[in-house]
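Okay, handing you the structure first.
Only one protein chain is missing from this complex, and each of the others stays in its spot.
On to subunit A.
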Amino acid sequence: MAAKPPYSHRDPMLKKRDDFEDILEERRNSSDLRYALKCYTPVVYKGVTPNAASLLKTTVLQSDQLHYVVDQLSKETGVAADVIQEEASAILEEMAHRQQLSTVRFFAFTLSKAFKALFRSIHVNEEGIQRLQQAIQEHPVVLLPSHRSYMDFLLMSYILYTYDLVLPVIAAGMDFMGMKFVGEMLRMSGAFFIRRSFGGDKLYWTVFSEYVKTMLRNGMAPVEFFLEGTRSRTSKSLTPKLGLLNIVMDPFFKGEVFDVSLVPVSISYERILEETLYARELLGVPKPKESTSGLFKARKVLSEDYGSIHVYFGQPVSVRSLAQGKVNRCHFNLMPRHIPRRPSDETQCFVNDSAYSLVRAQEENMVLKPWVLLASLLLQNQSQGLLLDELTEQAVWLRGLSREYGAFLNWPDHMAPSEVVSSSLSLHRDLVKISGGRVQLALGGQGPRQPCSSPITEEELMNQAVVVLSCTSYRNQALHVFLRPALLASAIHIATSAKKEEVYNSFSFLRNMLSNEFILCPGATLQDFEEACYLLGKTGALQMSQQEMQVTDSGQKTVNFLTAMLDPFLQGYQVVCRYLCEEATEALTEKQFIPAIRTFIVRLILAGSLRYYELLSSDLQKNALAALLRLGAIRKIKVADNVTLKVNRLMVNSLEDTLGGKLPTQKAVAARL
């Protein structure tokens, strides 16, 4: 296994990526039934002991780890140990998967039918599959797919079944359990269920982590979970959750296994099934409780065209290589390993860094469709739209730029650009309209308000925002490609001078400010800055001397595009700041924050003083709040049952001004952040 880190910045154009195969093609040409009943004999981990699977629950219940915690709880609470042990047993019962081949075969059959109806193709990189097959035999494997849709884990299992690989065991949120029948079906296909929050529950935590570790130690099956914790509603990668990653790395730290292979998997959908559902959710239409009927209301969905899916199995990452020189395993020498302990700071830090680089590895291999570029362009030209020719021309330009930046772009080069553009537009016809040769977002009415035109209702506004947010979810797929150069472009824009140091300060400020919004590895500011400089320099957009950095004339277009890409976010954070300074009362609670800020933004948009509908996204609002909390500009204060937000107006104000370029990124501010 390669010892190199999953992400390293070199010339991104030189990245080598595998070719894809369409697995639906064979399904269209041969019997699904025969496929579902095929002989399935996957290769297994060399260390796997026969009958291990049937012993899983007993092993967990009899583990030293669990016994220790049960005894401890019994001493603390006075409840008899066997009562607590019973409780543990119930937790395990609620959690455990019951994978059985017949259910898998059932899914293989029905999913074949559904996938063929929904998607044009499902592309998989077969070399990745081969690497995975190799990895499975050598070490316990953890599969880490990106999470954009409910489909994800069924799709994963479907692919592994297709390639005769051991089916994974998947950590799923308890909310699925609400869907009676489906929940059980999923369980029988290999899902196990964990409660969303069990922070303080030691017993739950122990059963859960022992369950996962036992599967891993014995190499029974790959363990699959979502680093991002939940589906990303915005198509941006989410800040990784560390709990499960910690658990799967632990057996390596403790020497219980020689190594663990982490395999990042990037699943890219040309059209997301939940597209408008997510947009509504972000706009505050409450999330429908996951129910069986809800999922199948999606019957209508079956008649639509959702384009293709690309699934890229990344290079397996060896935890051992990652941890080399970063984690001192001797840490565990002086205590029995079954006694639970908080991970050391060193370990925490390592797990966090690894999580970020794994999410970046996912991002890197996300396949971008031409539509993603079109959505980015159309969002930047919302008021006027673009002439079809203009759009095509700009898309071709952007295609070049994104490739320079290392995007994994799936642009059919054998087709004429105009054809590519029109076929993309037709797949997403719900989101665009073409009138008089002009392409615009399908906002209904006359499009976004001009300051002078007649007012619209809030309901109209929300309907338009659904379209805009759906569109941004496509643009967001490309954000990781442009993010670092865009931060630099914006930094140059707000910096008071062209001095490199000054620009770096602004860059660092923006990066810090937005690090809840995007995947920016902690502590990698300089590295990101250098990468951004390299990319902008390479495309000739930036000229750098020892001291200064200047945007070239020819680079103006690039820089404008990049700045415009980040602008909604900078505006959004400023609006949040403004709200907190001007409107928020002392009694503002955490719960009230989102509705209140939403009302505030709606008011500004209706008044014509704000043009970005995407600021209505609760995701952005939450991220801004999290950033301000992290920076100490807001503090949470617990009053009775409520958490109120205490605003440091001075600081919030100065952050707002700095974001707007009105205030230089003073070193003082930068230092304090």
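Points to keep in mind about this one:
The definition used in the following text is that contacts are C-beta pairs under 8 Å (C-beta built on N, C-alpha and C of every residue); 3 or more make two chains touch, one makes a residue touch a chain; residues count from 1.
To be clear about the criterion, contacts and distances are computed from a predicted model.
Per its UniProt record, the hidden chain corresponds to "Alkylglycerone-phosphate synthase" from the list "Serine/threonine-protein phosphatase 2A 55 kDa regulatory subunit B", "Phosphatidylinositol glycan anchor biosynthesis class T", "Dynein light chain Tctex-type 3" or "Alkylglycerone-phosphate synthase". Contact with the chain that does not appear here is found for just one residue of A:Lys75, A:Lys113, A:Arg329 or A:Lys499, A:Arg329. The chain not shown here is touched by just one of A:Gly255, A:Pro340 or A:Gly523, and that residue is A:Gly255.
Per the touch definition above, the residue from A:Arg337, A:Lys500 or A:Lys538 contacting the chain not shown is A:Arg337. Residue-level contact of subunit A with the missing chain is found at 254-256, 258, 328-330, 332-333, 336-337.
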